[in-house]
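Missing here is one protein chain; the remaining ones are kept as they sit in the complex.
Right, chain A next:
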Amino acid sequence: MDKTKLMSMYELMVRIRTFEERVRKEFAAGNIGGFIHLYSGEEATAVGVCSAIRKDDYIISTHRGHGHVIAKGGKTDRMMAELYGKITGYNKGKGGSMHIADVELGILGANGIVGAGITIINGAALSAQMRGTDQVCACFFSDGASNTTRFHEGINLASIWKLPVVFVIENNGYAESTPVTYSTNIKNLAERACAYGIPGVTVDGNDVMAVYEAAKEAVERARRKEGPTLLECKTYRYHGHFEGDMQEYKPKEEVEEWLKKDPIPRFASKLINDKVATESELKEIDKRLEQEIEDAVKFAVESPYPDVSETFEDVWA
(Lines give C-alpha, C1' and ligand atoms only; values in the text may rest on other atoms or scores of the structure.)
Protein backbone atom coordinates (compact mmCIF):
# COMPACT_ATOMS: atom_id res chain seq x y z
CA MET A 1 0.00 0.00 0.00
CA ASP A 2 1.35 3.45 -0.87
CA LYS A 3 2.19 6.15 1.61
CA THR A 4 -0.69 8.43 0.63
CA LYS A 5 -3.25 5.78 1.44
CA LEU A 6 -1.59 4.80 4.73
CA MET A 7 -1.33 8.41 5.79
CA SER A 8 -4.96 9.02 4.87
CA MET A 9 -5.99 6.08 7.05
CA TYR A 10 -4.04 7.51 9.96
CA GLU A 11 -5.57 10.91 9.36
CA LEU A 12 -9.11 9.51 9.29
CA MET A 13 -8.57 7.70 12.59
CA VAL A 14 -7.23 10.80 14.26
CA ARG A 15 -10.04 12.91 12.75
CA ILE A 16 -12.59 10.58 14.32
CA ARG A 17 -10.87 10.62 17.73
CA THR A 18 -10.38 14.38 17.74
CA PHE A 19 -13.97 14.97 16.68
CA GLU A 20 -15.30 12.58 19.31
CA GLU A 21 -13.26 13.96 22.17
CA ARG A 22 -14.37 17.47 21.28
CA VAL A 23 -18.01 16.39 21.03
CA ARG A 24 -17.61 14.95 24.49
CA LYS A 25 -16.48 18.29 25.84
CA GLU A 26 -19.16 20.22 24.01
CA PHE A 27 -21.82 17.87 25.37
CA ALA A 28 -20.46 18.13 28.91
CA ALA A 29 -20.55 21.91 28.58
CA GLY A 30 -24.22 21.72 27.63
CA ASN A 31 -23.68 22.97 24.10
CA ILE A 32 -25.07 19.80 22.50
CA GLY A 33 -28.32 18.15 23.61
CA GLY A 34 -29.92 14.75 23.23
CA PHE A 35 -28.03 11.49 23.27
CA ILE A 36 -24.39 11.24 22.28
CA HIS A 37 -22.93 7.80 21.57
CA LEU A 38 -19.18 8.08 21.13
CA TYR A 39 -17.03 5.94 18.85
CA SER A 40 -13.60 6.48 20.47
CA GLY A 41 -11.63 3.25 20.59
CA GLU A 42 -13.27 1.74 17.51
CA GLU A 43 -11.64 3.92 14.85
CA ALA A 44 -9.70 1.12 13.19
CA THR A 45 -12.92 -0.66 12.27
CA ALA A 46 -14.64 2.21 10.44
CA VAL A 47 -11.42 3.32 8.75
CA GLY A 48 -10.30 -0.20 7.83
CA VAL A 49 -13.63 -1.02 6.18
CA CYS A 50 -14.25 2.35 4.52
CA SER A 51 -10.71 2.37 3.10
CA ALA A 52 -11.53 -0.89 1.33
CA ILE A 53 -14.57 0.46 -0.53
CA ARG A 54 -15.08 3.10 -3.20
CA LYS A 55 -16.66 6.54 -2.96
CA ASP A 56 -19.75 5.35 -4.87
CA ASP A 57 -20.26 2.35 -2.59
CA TYR A 58 -22.91 2.52 0.12
CA ILE A 59 -22.68 2.27 3.88
CA ILE A 60 -25.28 2.18 6.63
CA SER A 61 -24.24 3.18 10.09
CA THR A 62 -25.43 2.74 13.66
CA HIS A 63 -26.47 5.01 16.51
CA ARG A 64 -22.73 5.19 17.28
CA GLY A 65 -22.19 6.55 13.80
CA HIS A 66 -19.84 9.54 13.79
CA GLY A 67 -16.83 7.35 13.01
CA HIS A 68 -18.44 5.73 9.98
CA VAL A 69 -19.52 9.06 8.54
CA ILE A 70 -16.02 10.52 8.90
CA ALA A 71 -14.39 7.38 7.52
CA LYS A 72 -16.67 7.55 4.44
CA GLY A 73 -15.64 11.16 3.82
CA GLY A 74 -18.05 13.18 5.96
CA LYS A 75 -17.09 16.77 6.73
CA THR A 76 -16.62 17.52 10.40
CA ASP A 77 -18.01 21.06 10.21
CA ARG A 78 -21.35 19.91 8.79
CA MET A 79 -21.41 17.05 11.30
CA MET A 80 -20.75 19.38 14.21
CA ALA A 81 -23.44 21.74 12.94
CA GLU A 82 -25.86 18.79 12.82
CA LEU A 83 -25.04 17.95 16.44
CA TYR A 84 -25.67 21.56 17.36
CA GLY A 85 -29.08 21.37 15.63
CA LYS A 86 -28.16 24.00 13.07
CA ILE A 87 -29.54 24.44 9.54
CA THR A 88 -26.04 24.00 8.06
CA GLY A 89 -25.83 20.47 9.43
CA TYR A 90 -25.90 17.46 7.12
CA ASN A 91 -29.60 17.04 7.71
CA LYS A 92 -30.66 20.61 8.50
CA GLY A 93 -30.38 19.83 12.20
CA LYS A 94 -33.39 17.52 11.97
CA GLY A 95 -31.54 14.28 12.61
CA GLY A 96 -28.83 15.03 15.14
CA SER A 97 -26.10 12.69 16.30
CA MET A 98 -27.92 9.40 15.65
CA HIS A 99 -29.20 10.11 12.13
CA ILE A 100 -26.49 11.65 9.98
CA ALA A 101 -26.92 10.78 6.30
CA ASP A 102 -25.36 11.99 3.05
CA VAL A 103 -26.53 10.17 -0.04
CA GLU A 104 -23.87 11.82 -2.23
CA LEU A 105 -21.20 10.23 -0.05
CA GLY A 106 -23.09 6.93 -0.15
CA ILE A 107 -24.04 7.23 3.51
CA LEU A 108 -27.59 5.94 3.76
CA GLY A 109 -27.92 7.05 7.33
CA ALA A 110 -26.99 6.31 10.86
CA ASN A 111 -29.78 4.55 12.65
CA GLY A 112 -31.11 4.84 16.20
CA ILE A 113 -32.73 1.40 16.09
CA VAL A 114 -30.27 -1.39 16.81
CA GLY A 115 -29.75 -3.60 13.77
CA ALA A 116 -32.25 -1.80 11.55
CA GLY A 117 -29.65 -1.11 8.87
CA ILE A 118 -29.14 -4.81 8.20
CA THR A 119 -32.30 -5.21 6.13
CA ILE A 120 -32.11 -1.76 4.53
CA ILE A 121 -28.59 -2.31 3.20
CA ASN A 122 -29.92 -5.36 1.36
CA GLY A 123 -32.21 -3.06 -0.59
CA ALA A 124 -29.30 -0.84 -1.61
CA ALA A 125 -27.35 -3.93 -2.65
CA LEU A 126 -30.33 -5.34 -4.53
CA SER A 127 -30.74 -2.02 -6.27
CA ALA A 128 -27.06 -2.04 -7.31
CA GLN A 129 -27.54 -5.59 -8.58
CA MET A 130 -30.73 -4.73 -10.51
CA ARG A 131 -29.33 -1.48 -11.91
CA GLY A 132 -26.33 -3.47 -13.12
CA THR A 133 -23.65 -1.50 -11.27
CA ASP A 134 -20.81 -3.13 -9.35
CA GLN A 135 -21.39 -1.06 -6.21
CA VAL A 136 -20.78 -2.80 -2.91
CA CYS A 137 -22.45 -2.10 0.43
CA ALA A 138 -21.00 -2.17 3.93
CA CYS A 139 -23.36 -2.43 6.86
CA PHE A 140 -22.04 -1.56 10.31
CA PHE A 141 -23.77 -2.93 13.38
CA SER A 142 -22.83 -4.17 16.79
CA ASP A 143 -22.65 -7.35 18.83
CA GLY A 144 -26.01 -6.29 20.28
CA ALA A 145 -27.60 -6.07 16.82
CA SER A 146 -26.39 -9.56 16.03
CA ASN A 147 -29.00 -10.85 18.48
CA THR A 148 -31.94 -9.14 16.79
CA THR A 149 -34.42 -10.70 14.38
CA ARG A 150 -33.20 -8.71 11.37
CA PHE A 151 -29.72 -10.17 11.69
CA HIS A 152 -31.16 -13.55 10.75
CA GLU A 153 -33.71 -12.38 8.21
CA GLY A 154 -31.34 -9.90 6.60
CA ILE A 155 -28.27 -12.08 6.28
CA ASN A 156 -30.32 -15.03 5.14
CA LEU A 157 -31.88 -12.96 2.36
CA ALA A 158 -28.51 -11.49 1.33
CA SER A 159 -27.01 -14.96 1.18
CA ILE A 160 -29.74 -16.51 -1.02
CA TRP A 161 -29.72 -13.51 -3.39
CA LYS A 162 -25.90 -13.24 -3.32
CA LEU A 163 -26.15 -9.54 -2.51
CA PRO A 164 -22.94 -7.51 -2.58
CA VAL A 165 -22.82 -6.72 1.13
CA VAL A 166 -20.14 -6.82 3.80
CA PHE A 167 -21.91 -7.18 7.14
CA VAL A 168 -19.56 -5.70 9.70
CA ILE A 169 -20.10 -6.65 13.33
CA GLU A 170 -18.33 -4.12 15.52
CA ASN A 171 -17.98 -6.29 18.55
CA ASN A 172 -17.15 -3.61 21.09
CA GLY A 173 -17.85 -5.86 24.06
CA TYR A 174 -21.08 -4.34 25.29
CA ALA A 175 -24.66 -3.85 24.19
CA GLU A 176 -25.60 -0.90 26.38
CA SER A 177 -24.57 -2.41 29.74
CA THR A 178 -24.76 -6.08 28.75
CA PRO A 179 -21.44 -7.82 28.04
CA VAL A 180 -21.26 -9.90 24.88
CA THR A 181 -20.11 -12.83 27.01
CA TYR A 182 -23.55 -12.77 28.64
CA SER A 183 -25.67 -12.11 25.57
CA THR A 184 -24.20 -14.77 23.31
CA ASN A 185 -23.07 -18.34 23.78
CA ILE A 186 -20.30 -18.44 21.19
CA LYS A 187 -16.76 -17.14 21.22
CA ASN A 188 -16.70 -15.47 17.83
CA LEU A 189 -19.87 -13.93 16.44
CA ALA A 190 -18.63 -14.51 12.89
CA GLU A 191 -19.26 -18.23 13.51
CA ARG A 192 -22.90 -17.43 12.84
CA ALA A 193 -22.04 -17.07 9.15
CA CYS A 194 -22.08 -20.85 8.80
CA ALA A 195 -25.84 -20.76 9.34
CA TYR A 196 -26.16 -18.84 6.07
CA GLY A 197 -23.49 -20.57 4.03
CA ILE A 198 -21.33 -17.47 3.72
CA PRO A 199 -17.77 -16.70 4.90
CA GLY A 200 -17.41 -15.53 8.49
CA VAL A 201 -14.19 -13.80 9.45
CA THR A 202 -13.07 -12.56 12.86
CA VAL A 203 -10.28 -9.99 13.04
CA ASP A 204 -8.58 -7.77 15.58
CA GLY A 205 -10.76 -4.68 15.21
CA ASN A 206 -8.08 -2.47 16.75
CA ASP A 207 -5.60 -3.29 13.99
CA VAL A 208 -6.59 -1.09 11.06
CA MET A 209 -4.50 -3.07 8.56
CA ALA A 210 -6.05 -6.37 9.64
CA VAL A 211 -9.53 -4.87 9.26
CA TYR A 212 -8.58 -3.39 5.90
CA GLU A 213 -7.18 -6.67 4.54
CA ALA A 214 -10.22 -8.67 5.65
CA ALA A 215 -12.64 -6.05 4.37
CA LYS A 216 -10.78 -5.85 1.05
CA GLU A 217 -11.20 -9.56 0.52
CA ALA A 218 -14.90 -9.40 1.40
CA VAL A 219 -15.42 -6.40 -0.89
CA GLU A 220 -13.67 -8.13 -3.79
CA ARG A 221 -15.82 -11.18 -3.26
CA ALA A 222 -18.95 -9.02 -3.25
CA ARG A 223 -17.79 -7.17 -6.36
CA ARG A 224 -17.24 -10.51 -8.09
CA LYS A 225 -20.94 -11.19 -7.38
CA GLU A 226 -20.14 -14.03 -5.03
CA GLY A 227 -22.30 -12.67 -2.24
CA PRO A 228 -22.03 -11.36 1.28
CA THR A 229 -19.46 -11.85 4.02
CA LEU A 230 -19.88 -11.56 7.77
CA LEU A 231 -16.88 -9.71 9.18
CA GLU A 232 -16.46 -9.46 12.94
CA CYS A 233 -14.09 -6.79 14.23
CA LYS A 234 -13.23 -7.20 17.90
CA THR A 235 -12.78 -3.80 19.39
CA TYR A 236 -13.66 -1.81 22.50
CA ARG A 237 -15.88 1.12 23.35
CA TYR A 238 -13.97 3.55 25.58
CA HIS A 239 -16.87 5.69 26.65
CA GLY A 240 -20.30 4.75 27.96
CA HIS A 241 -23.23 3.57 25.92
CA PHE A 242 -24.24 7.25 26.00
CA GLU A 243 -22.52 10.25 27.46
CA GLY A 244 -23.33 10.28 31.16
CA ASP A 245 -23.16 6.49 31.48
CA MET A 246 -20.60 5.88 34.27
CA GLN A 247 -19.83 2.34 33.04
CA GLU A 248 -19.94 0.68 36.47
CA TYR A 249 -20.45 -2.57 34.61
CA LYS A 250 -16.92 -2.62 33.16
CA PRO A 251 -14.07 -4.26 35.13
CA LYS A 252 -11.15 -1.86 35.62
CA GLU A 253 -8.54 -4.40 34.44
CA GLU A 254 -10.47 -4.94 31.25
CA VAL A 255 -10.47 -1.21 30.47
CA GLU A 256 -6.73 -0.99 31.15
CA GLU A 257 -6.04 -4.01 28.96
CA TRP A 258 -7.87 -2.46 26.02
CA LEU A 259 -6.29 0.97 26.47
CA LYS A 260 -2.94 -0.71 25.86
CA LYS A 261 -4.32 -1.84 22.50
CA ASP A 262 -5.47 1.62 21.41
CA PRO A 263 -5.68 1.53 17.60
CA ILE A 264 -4.22 4.98 16.98
CA PRO A 265 -0.81 4.87 18.76
CA ARG A 266 -0.56 1.30 17.53
CA PHE A 267 -0.91 2.35 13.90
CA ALA A 268 1.35 5.38 14.50
CA SER A 269 4.13 3.09 15.79
CA LYS A 270 3.71 0.85 12.78
CA LEU A 271 3.99 3.78 10.37
CA ILE A 272 7.12 4.99 12.15
CA ASN A 273 8.69 1.51 12.43
CA ASP A 274 7.98 0.80 8.77
CA LYS A 275 9.54 4.17 7.95
CA VAL A 276 6.35 5.31 6.22
CA ALA A 277 6.22 8.45 8.34
CA THR A 278 8.21 10.28 10.95
CA GLU A 279 6.89 11.20 14.35
CA SER A 280 6.87 14.85 13.44
CA GLU A 281 4.86 14.18 10.28
CA LEU A 282 2.22 12.45 12.37
CA LYS A 283 2.25 15.23 14.97
CA GLU A 284 1.69 17.67 12.14
CA ILE A 285 -1.46 15.77 11.16
CA ASP A 286 -2.67 15.70 14.78
CA LYS A 287 -2.19 19.45 15.02
CA ARG A 288 -3.95 20.14 11.75
CA LEU A 289 -6.94 18.09 12.89
CA GLU A 290 -7.11 19.93 16.22
CA GLN A 291 -7.48 23.10 14.18
CA GLU A 292 -10.02 21.52 11.83
CA ILE A 293 -12.25 20.54 14.74
CA GLU A 294 -11.81 23.94 16.34
CA ASP A 295 -13.03 25.44 13.07
CA ALA A 296 -15.88 22.93 12.92
CA VAL A 297 -17.10 24.05 16.35
CA LYS A 298 -16.82 27.68 15.28
CA PHE A 299 -18.83 26.91 12.13
CA ALA A 300 -21.49 25.15 14.19
CA VAL A 301 -21.71 27.89 16.80
CA GLU A 302 -21.94 30.63 14.21
CA SER A 303 -24.50 28.86 12.01
CA PRO A 304 -28.16 29.76 12.40
CA TYR A 305 -30.83 27.45 13.81
CA PRO A 306 -33.46 26.28 11.35
CA ASP A 307 -36.51 28.46 10.97
CA VAL A 308 -39.50 26.94 12.78
CA SER A 309 -41.22 26.60 9.40
CA GLU A 310 -38.74 23.73 8.77
CA THR A 311 -40.91 21.63 11.12
CA PHE A 312 -43.35 21.16 8.26
CA GLU A 313 -40.77 20.46 5.54
CA ASP A 314 -39.51 17.05 4.38
CA VAL A 315 -42.47 14.96 5.53
CA TRP A 316 -43.44 14.50 1.88
CA ALA A 317 -41.37 14.44 -1.27
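In the analysis below, contacts are C-beta pairs under 8 Å (C-beta built on N, C-alpha and C of every residue); 3 or more make two chains touch, one makes a residue touch a chain; residues count from 1.
To be clear about the criterion, contacts and distances are computed from a predicted model.
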item	value
Record-based protein name (UniProt) of the chain missing from this complex, from "histidine kinase", "tRNA-splicing ligase RtcB", "Sodium symporter small subunit domain-containing protein" or "Acetoin dehydrogenase E1 component beta-subunit"	"Acetoin dehydrogenase E1 component beta-subunit"
Touch criterion as defined above, residue of A:Y58, A:Y84, A:F141 or A:Y236 at the omitted chain	A:Y58
From A:L6, A:M80 or A:I118, residue that would touch the chain that is not displayed	A:I118
Residue of A:I186, A:M246 or A:A317 in touch with the missing chain, whole complex considered	A:A317
Among A:R24, A:K75 or A:K94, residue touching the chain not depicted	A:K94
Hidden partner chain, residues of chain A it touches	58, 60, 89-95, 99, 101-103, 108-109, 111-113, 116, 118-128, 130-131, 149-150, 153-154, 156-157, 160, 313-317
